[in-house]
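Heads up, one of the protein chains got dropped from this complex, but the rest are sitting where they should.
Per-chain residue numbering starts at 1, and chain names A, B, C, D and E are given in the order in which the chains are listed.
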Amino acid sequence: MPILNIQLLDGRSDEMKKELIQKVSVVTADTLKIPLEHVQVILHEVSRKHWARGGVTYSEKQ
Amino acid sequence: MPILNIQLLDGRSDEMKKELIQKVSVVTADTLKIPLEHVQVILHEVSRKHWARGGVTYSEKQ
Amino acid sequence: MPILNIQLLDGRSDEMKKELIQKVSVVTADTLKIPLEHVQVILHEVSRKHWARGGVTYSEKQ
Amino acid sequence: MPILNIQLLDGRSDEMKKELIQKVSVVTADTLKIPLEHVQVILHEVSRKHWARGGVTYSEKQ
Amino acid sequence: MPILNIQLLDGRSDEMKKELIQKVSVVTADTLKIPLEHVQVILHEVSRKHWARGGVTYSEKQ
Partner (left out) sequence: MPILNIQLLDGRSDEMKKELIQKVSVVTADTLKIPLEHVQVILHEVSRKHWARGGVTYSEKQ
C-alpha cells in the first residue's frame, strides 16, 4: 500500500504523465513484491513561478 | 495544534467540503481533548488524471 | 479514496491515537458518502523540538 | 539539499512570493552553512475555501 | 527536478529500499527524458500503528 507523491514542474503532456504513473507503479510493485493494485501515485504539478533552486524560481531562470 | 492535510478527488460540492472540514476538526479536538481552535485542516483536491491506483488513473477507470 | 495525513505533537497514548484514527475515518466516510474501507489515515508524530510557532519550538515553550 | 514546502493562503502578489522564496532560501543556506544552490523551495497556494482553523474556513471567517 | 516522496510501511530491508529508490529514479528519468541526476527520492517509513485503512491500523489487522 505504498503511496508515491510526485512533484514535477507543470507543462508535461497527459501522455507523458500517464506513462510516468504507470511505470513507477509497476516498478514499485515489482521491487516490493506486492500486488500492483496496492500502489497509489499522486502527481502534483508545480508552476515554474512556485519552484525555486538557489533562491531563483524556474520561471526566472528561463 | 494538529494539522490535517486531506487529499481527495476533486468534484465535491462546496457544501460537502465545508461539512468534511467542520466534522473532522470537531472529532479531532474532542478525541485529543484540545480546544477546537487548535485544529487546522487543509484540503487538497486532486484531479482524476493525477491520482492512480494500480498504475491506472481514476480518469481512465471511469 | 481520501488520504488524511495528520501531523501532531508526539506523546499521545496508543489508545488515543487509535481512537483518533478510527473516528476521523468514520466521519470522513460518512460525510463523503463513501465506504469506510476507502479512507486512509497516516499519523505523523512530530517532536516538540521540531515544531515551532512564532519562531519558538514547543520544546522551548514548555 | 534541504527542501522547504511552504503552504500559504493564495492572493499574494508575484513580487511578494518571489521575495519570500529568495529570502528563506538565503537564510536557510546561511544558517546551515551550505551553498545557496542546494536549497529548494516549493510554494503551495491554498484557497481560503480549503484552509480551516477551528473547523471554520478562512473563506467563511472573512 | 522531480521529487518523489514515497510512504511505505516500515520493515523492508535496506537492500529492498535501495533497489526501490534506484529503480523508480531510473524509470522517472527515462520517462520524462531528463538526466537521472535531476531525480530525487525521499522514503518515509510509516509504523503499522500509524497507518490505517477503513479506520483500522495495519498493526491491528495483523
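Following the convention adopted for this analysis, contacts are C-beta pairs under 8 Å (C-beta built on N, C-alpha and C of every residue); 3 or more make two chains touch, one makes a residue touch a chain.
Values in this document were obtained by computation on a predicted structure and should not be read as measured data.
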Where subunit D meets the left-out chain, the residues are 1-9, 12, 16, 19-20, 23-24, 27-28, 30-32, 51, 53, 58
Since one chain has been left out of the picture, which residues of subunit C touch it in the full complex? 7, 46, 49-57, 60
Touching residues (missing chain, whole complex) on subunit E: 14, 17-18, 21-23, 25-26, 29, 35-45
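By definition in this document, only the chains that are shown with their structure count from here on.
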Which of A-E and A-D has more C-beta pairs touching across its chains: A-E
Chain centres from averaged Cα atoms put subunit C and subunit E apart, in whole Å, by 21
Using Cα averages as centroids, what's the distance between subunit D and subunit E in whole Å? 25
Would you mind listing the residues of subunit D that make contact with two or more other chains? 40
